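Encoded as structure tokens, here's the structure I'll be asking about.
Only one protein chain is missing; all other protein chains are in place.
Up next, subunit A:
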Amino acid sequence: MNSITGRVSKIIPFSCVDGPGSRMVIFLQGCNFDCINCHNPHTIGHCDHCGECIEVCEQHCLQLMNDKLVYNPTDCIQCEKCIDRCPRSANPTTRYFSVDEIMQQILKVTPFISGITFSGGESTLQYPFIIDVAKAIKNDPATKHLSIYIDSNGSLPISRWELLDDYYDKAMIDLKAIDDELHKKITGRSNNRVCKTINYLAGKDKLYEIRYLLIPELNDKTTDIYSLVDFYESYELNVKLKIMGFQQHGVRLPYREKHRAATIEDLNYFYEKLLRFGLTNITLVKPLL
């Protein structure tokens, strides 16, 4: 038996957008960044048991017991009204899972997937849980073939990445901006650790891709392009750079209205400039029409 529990925001049994192939995604609750572009803002905060969400739940899945919010998933229809009501960007349907409970979820879908992705929130804030789940996956003959990916904002210190080293295959790191002031403006934090993480993971061949989310008129200036190219050159990176466009769906106010969605023209312009300045390994994620 394992005593560590994970604070889980949501589990999606089948995802095609969180790493290669068919993957189960475990979204861990809580993030140390507060990005204006976050499209899962309810995964940022932690519940403080204020109970405001209880009245909006028509299925009566939420209640306060001994001043603690208790969520009973049996009748939940995932309408997410409680999430919309939460005043602190938390998720009332967050549940604590033991390693064994997570393994039961994984075993149910193992025949249909090629791996697991830990996402969030910021998944690495719960790195001891990731390590224990990974051990359990590799110790079970039925699941040991599954690949383990980590989706992260890159803020974990290198000393912690070293602890994780043997327990995942690849990581996908979000890079919001190279300019530190701009990075602070977007995320609320410096990118110092993010850059170190990228350098460290690339050196260990543990980096699957760097994701750059283009927010029009914010991190898509010519100087941003130059500094991205410089960044790649100074660290001698050849890892895939995935360019995605900001979309308003799911984003909090006022940012949702303050920033427009990136168009295919925005993305193409940025992409072609990067190519012209010598980056080669770039994937452009076109917005779906």
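Just so it is clear, a residue touches a chain if its C-beta (ideal position, glycine included) is under 8 Å from a C-beta of that chain, and two chains touch if they have at least 3 such contacts; residues count from 1.
The rule we apply is simple: contacts and distances are computed from a predicted model.
> Out of "Extracellular solute-binding protein", "Protein glxC", "YjjI family glycine radical enzyme" or "AtuA-like ferredoxin-fold domain-containing protein", what name does the UniProt record list for the absent chain?
UniProt protein name of the non-displayed chain: "YjjI family glycine radical enzyme".
> Out of A:111, A:141 or A:278, point to the residue that touches the absent chain in the complete complex.
Missing-chain contact among the listed residues: A:111.
> Using the definition of touch stated at the top, determine which of A:7, A:23, A:42 or A:211 touches the missing chain.
Final answer for the missing-chain contact: A:23.
> With the missing chain put back, one of A:15, A:89 or A:143 would touch it. Which one?
Touches the omitted chain: A:15.
> By the contact criterion defined above, which parts of subunit A meet the unshown chain? Give residue numbers in ascending order.
12-17, 20-23, 75, 108-109, 111-114, 249, 285, 288
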